[in-house]
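One chain of protein is taken out of this complex; the other chains stay put.
Presenting subunit A:
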Amino acid sequence: MDYISNTAAEKNKMLKEIGIKEVKDLFQMIPEAVAADDELKIKAGISEMELMRKAQAQAAKNKSLDQQISFLGAGAYDHYVPGIIDALISRSEFYTAYTPYQAELSQGTLEAIYEYQSMICDLTGMGIANASMLDGGSAAAEAVTMAARITRKARVILPDTINPAYREVIKTYGSGVDLDFIDLESENQIINPALIEEKIDNQTAVVVLQYPNFYGSIEKMESISKIVKNNKKTLLLIIANPILLGLLKAPADFGADIVVGEAQSLGSGLNYGGPNLGFMACRDDRKMLRQLPGRIVGKTTDVEGKEGFVLTLQTREQHIRREKATSNICTNEALNALMATIYLSTMGKEGLKEVGEQSYHKAHYLAAKLDQLAGYQVLNKENFFNEFVLKSEKDSTELINELMKADIIAGYDLKELGSEGILVCVTEKRTKTEMDKLVEKLEVL
């Protein structure tokens, strides 16, 4: 099956118009020395029926989360995705469109991005948001390089309570422009503000904090913020979980200069970690705005005074500024931004808060039960959102493997990071029965 609708007769007519005999003549400019002489070694095409059979066969070799109870989080969250999202983003005027270069034929995408920017500003408390970034990790990385450009400094304070995958992405991006990283070690998965006080200096471009941190705990946001603000030019970058922001204070309340995060939990689903949705916001400040990467949509008027939307402030971008651009980003995650916009509209302020509350209460219910088990201990019992570290005298990998036999994935094995324990995540989707089953199984292991 191919997607070519010209018939042989039509092709001949076209060749005639061009003035050549056969299609191969169009490729004569390709020097013989580089021409691929063999046919591509890829099997012949198949029908839709065969394709679906193949896809089902691949799926059958997986064990998806439909078939087991999962307490995995660690940066990818299994929150509920309302059916309305797929129904609306499946409208092909949205998903088969390009980046809205011709604004007059792209008002739907543009208005939706304007709404997305507005809701990200609302969630984060910041004054400006861009149209999206590739994912949480790359958003964090581009925020760090943005901070370095604004402050003209190269030192970055990077606590080990930040998602380790983000830390790696930040360092990869930082290697391009020679940033200098100060790693901070946490105690019991929380950063001691005194450590930041000690390390911060006049070469520090930015202090990075995660809210809640990788281990689910809330850092001492107020005290750390004060320390950063006292160090005049240094910026505060907060990586925030957008579900938490329905419930707890906005990063702006802690004096954040830049806020980024992963918004996969706002309606994108899991998809094995991508496409995800990076969001990015900053203070309403011209100097910061000029350094912001990515697309930005603005409201304006047309020649008849009617309101409409356009891509704006494009002189920051690669297609205009080339090597002097704030970033190389071109394609972003527009469709996932639309999913987040529909999610936030559907849930509204009450719904988002309730998702946050339910995740919180359920996670705390489970943590309390697990903490009561002999031989198990939960760290930071009060101060976490919906993810916590379970410690045990038993080997975490063995525990996880045993539970998997009972169709339970207990969480993320912190041994992967050279640490100990299991990072357990609970969203509103987990039921009491599922959580009780985990407790019961652990009890008899």
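Definition applied: a contact is a pair of C-beta atoms (placed from the backbone, for glycine too) under 8 Å apart; a residue touches a chain by one contact, two chains touch by 3 or more; residues count from 1.
By definition in this document, contacts and distances are computed from a predicted model.
The chain dropped from view, which UniProt name applies: "ABC transporter permease", "Cytochrome c oxidase subunit 1", "Probable glycine dehydrogenase (decarboxylating) subunit 2" or "Fumarate reductase iron-sulfur subunit"?
The chain we cannot see is, by its UniProt record, "Probable glycine dehydrogenase (decarboxylating) subunit 2".
Out of A:310, A:408, A:424 or A:442, which touches the unshown chain?
A:310
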